[in-house]
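Removed from the display is one protein chain of the complex; every other protein chain stays in position.
What follows is chain A.
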Amino acid sequence: MAAAVGDEAGGVLRGWVRDFLAGHREGGTAEVAAGVKAGSWTVLEIVEALGSCLQSPEPLTRGRGLQLLSQVLLQCHSLLQEEEVTHLVLFYENRLKDHHLLIPSVLQGLRALSMCEVLAPGLAVSVLKAIFQEVHVQSLPQPERHTVYSIITTFMHTREEELKGLGADFTFGFIQVMDGEKDPRNLLVAFQIVRDLILRDYVLGPFVEELFEVTSCYFPIDFTPPPNDPHGIQRDDLIVGLRAVLASTPHFAEFLLPLLIEKMDSELQSAKLDSLQTLSACCTIYGQKELQEFLPSLWSSLRREVFQTASEKVEAEALTTLHSLAACLSRSLLNSDTEDLLDSFLSGILQDCRHHLCEPDMKLVWPSARLLQAAAGASFRATQRITSSVLPLLLEQYNQHAQSSQRRTILEMLLGFLEIQQKWGPQDEEESALLRSRAPLSSVVFSALTDRSVQLQLVGIRALTVLGTLPGLLAPPDVELVVDHLTRLILDADDSQSCMAAMEAAGSLAPLYPGVFSGRMVRRLAEELQSEREEEGQPSLRARCRQALAAVSTHPSIVRETVPVLLQCVQQGQKGSVPADACDVVATCQSLQRVAVQCQGDAESCWYYHQTVVPRLLAAALQATMQEKACPPLGKLLLEEDTLTAMVPVIRAASTHLSPELAAQSVSQVVSLFLDGEVSFLPQDSFSCPFRPFQAGPCAASQRRLVALLMAFVCSLPRDVAIPQQDRLLRELLALSCSCECPFSATAAAKCFAGLVNKHPAGQQLDELLQTVVNRMEAALAAGPCRSQALTLLLWVTRALVIRYHPLSSRLTDQLLGLLGDTELGPSVADGFSLLMADSPDVLHRGCHADVRIMFRQRFFTDNMPKLVQAFHAASPDVQANYLKGLSHVLNYLPRPVLVPELPTLLSLLLEALSCPDCVVQLSTLTCLQPLLLEASPVLSLHVDTLVTKFLGLTASPAMAVRIAALRCIHALASLPTPVLLPYKPRVIRALAKPLDDRKRLVRKEAVVARGEWFLLGSPGR
């Protein structure tokens, strides 16, 4: 091998070495190391070349030589042979005894060697022993101490068995290494090593206490990172690191628990919090044995933190810790001969807290209740123990107090305990504390329900809900009573809050007792709806009945009873027997929609609902188009825009969750109804006039309005449901949308068309279809009576394509940008930009299975913003507002993180938009600027003068929403750096005096907040 290295290479190496030693070349190590890697020379030859210098009497020279060798080793340690490593290790170990100037290089060398895979067995131990023996680590500078920790960490990962052979000596050696460490970077590593020592079962021997001392001396961590700290170590990193050590073994318990108790008594909030959190962490590994001795003092500290709370954070943490403690005690296995610590611990808590629940002044009731609930929530056993003692007491207290407010407090506490009980699910324990108090409990809850105080009623309703979900707590007659109470509250409660709460409660309890609810509540509500019709009673009662019917429809059997009743209400409107108004029908549709949403989870109910509701709604609307051909279609309730719009979500909710097979069955019926007038699937199939919405005919104008319902159905189906006769349907929709005079029908057709296009699979067929559309739209947009219809179609089709990233979308968007300059259509185009960006409730969103890419808004923004800005500058002043409006719509829907980096380029445009007289532009610009102001971007500081002037000007806007938004911006402005704002303070405060006297309360409210904040600017105590 020596022959391979020619004399020439040897000469080169000696040259490099000489230069390095003379200090000529700092980078020389790289070349020397490269030579080793390239095989030009070996490490042995380097040592030989260093020869005399390593033996020099001058420590500086020796150090320089060692430095070169160690640097090379760090780069080439993987190439070393086992024999070489052995020699080098012995050499370096020996060097540890050398002059202190050499130690840094020696440690570097050892670190390099520690990473060698070929390190012979036994050497790791010998290296560590040498370090422990020869080096006083804590007198070294930080980087060298870090090197020692690195060597130890490496060996612990690679030579675990050998190190364990050292026994407790290793632990002791490390304790000495770490003792007195101060640098946070090193501490993080050291904590990790201690944690590994413990978790990987190294022998701690007699050194447990020493190991605890050497780490616990840092508790609680008190460290503030220096400003501009490049290492980025936070206080929390150290806290978590240390906590992982302290809470890693039960062996520390006897030392740690007294320390934690001491620190909990500290004045410092951070120390309290850290102690409590550490204790919680310990509870996951401790058992009874560790805790036993300290339980009384732990309890008294925790109790103090809750009873004399100084901060909500500490209180919450103390409660969590109490919970963990009780959970820990509940977990520990019971020996037959030991006392059950959980029981005695809980007895102590009960003894200290119970009597507070009975104090007449009720001063400490809440802290006591929270403590009891925290402990009770720990386990089933704890719940039983505490509820059995507290429940009878609270029930007694409830009856002793007569005032509603006090009763409410007691019932709220009771509710807390019931909710804990709920956590454990059904228990077969016959003699549970709850069951024993069943009768008084329900009588207390019922009395709350009949109390005059609304607040007490509300708590009563919540308690009732929990009670109902706990198995076995309500006897059958009680359930009937519950349902009657709820029905009474729904129908008679003066306060809408109680009424709403009762409906929600009915909704949660109905699936548990469907028979009782349908027999009593549903029947009663249905009767009420019937009887009220004759008397023409107050409309709010009927509204309540409908809402309640929807709320209670949470079980399949109930759905089957409520849906016909609600449908009946819709049809009443059409028959005209009652002077019903559109609001009534709209409200009924909202109730129907709620039922549909509640059915979506259950396939069977979903199908029942779809099968029942969709044909009946279609039939009812269809019937309306036929009545009295002579009278104008708009006169009919069910054909009014509001009513049809309200039916759309009902049909959508009934269709989105259908299984593909059932959907296919239904879609063929509905499509043939609209295309061929096939009415056979409707509940009533004799109509006075054929249904031909897409053809000219006597009732066509009113029939076309039903396209909205077609849209609601076909656009909500899953994407894999094939639509029969799709091409024909698309052609008809296209023709209707471009030519219909009625804007409602035309828009519905355009939306329906766009919804189908969005789901249409890509390919030639789609391209041809789109080509037809584009031609048709361009022709209609150019001139003629239907320009605005064509624009609506263009907007919807553009949205359909933008959200699925279709290549044609950019062409359509360009066309829209061009139309912004159109004097006639420009304003509508500008408004249309909100349609492109917002989620429409009816079509083209994920809920109705549309093809929507997640980033489409960002993409639209980056693609079109430059064009929009450019077009704005090129446009004539009278249409510039259109561009600003379009811009503000786009910005409004853009995620904040995307917008912020673009702000500098857009800011001038936004400031311009503030002067635009259009309220919509002002409003959207203000809402866009407000969050940016709150983030206090530095670029905004440059424009304070303009911003202050414009905002103050807008506080006098005629539109309330603009005034509110402007005041919010002025408030947000206060987050900019105070020195920038101070010159404006007197002016802003003076100017804000006026909106304080605004005629609208909501404006005054914002003015108060903004002015208050500006008063605090630069003032002490902010």
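Definition applied: contacts are C-beta pairs under 8 Å (C-beta built on N, C-alpha and C of every residue); 3 or more make two chains touch, one makes a residue touch a chain; residues count from 1.
The rule we apply is simple: contacts and distances are computed from a predicted model.
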- Message: Leaving aside the chains you can see, what is the UniProt protein name of the one that's missing? Options: "Ribosomal protein L19", "Dynein axonemal intermediate chain 4", "Aspartate aminotransferase" or "Cytosolic iron-sulfur assembly component 2B".
- Response: "Cytosolic iron-sulfur assembly component 2B"
- Query: Looking at A:C217, A:A310 or A:A722, which residue reaches the missing chain?
  - Reply: A:A310
- Task: Based on the whole complex, identify which of A:K37, A:H157, A:R200 or A:K1000 touches the chain you can't see.
- Result: A:K1000
- Note on the structure: Even though one chain is not shown, chain A touches it at residues 307-308, 310-312, 361-364, 366, 959-960, 993, 996-997, 999-1002, 1004-1005, 1008, 1011-1013, 1015-1016, 1019-1022
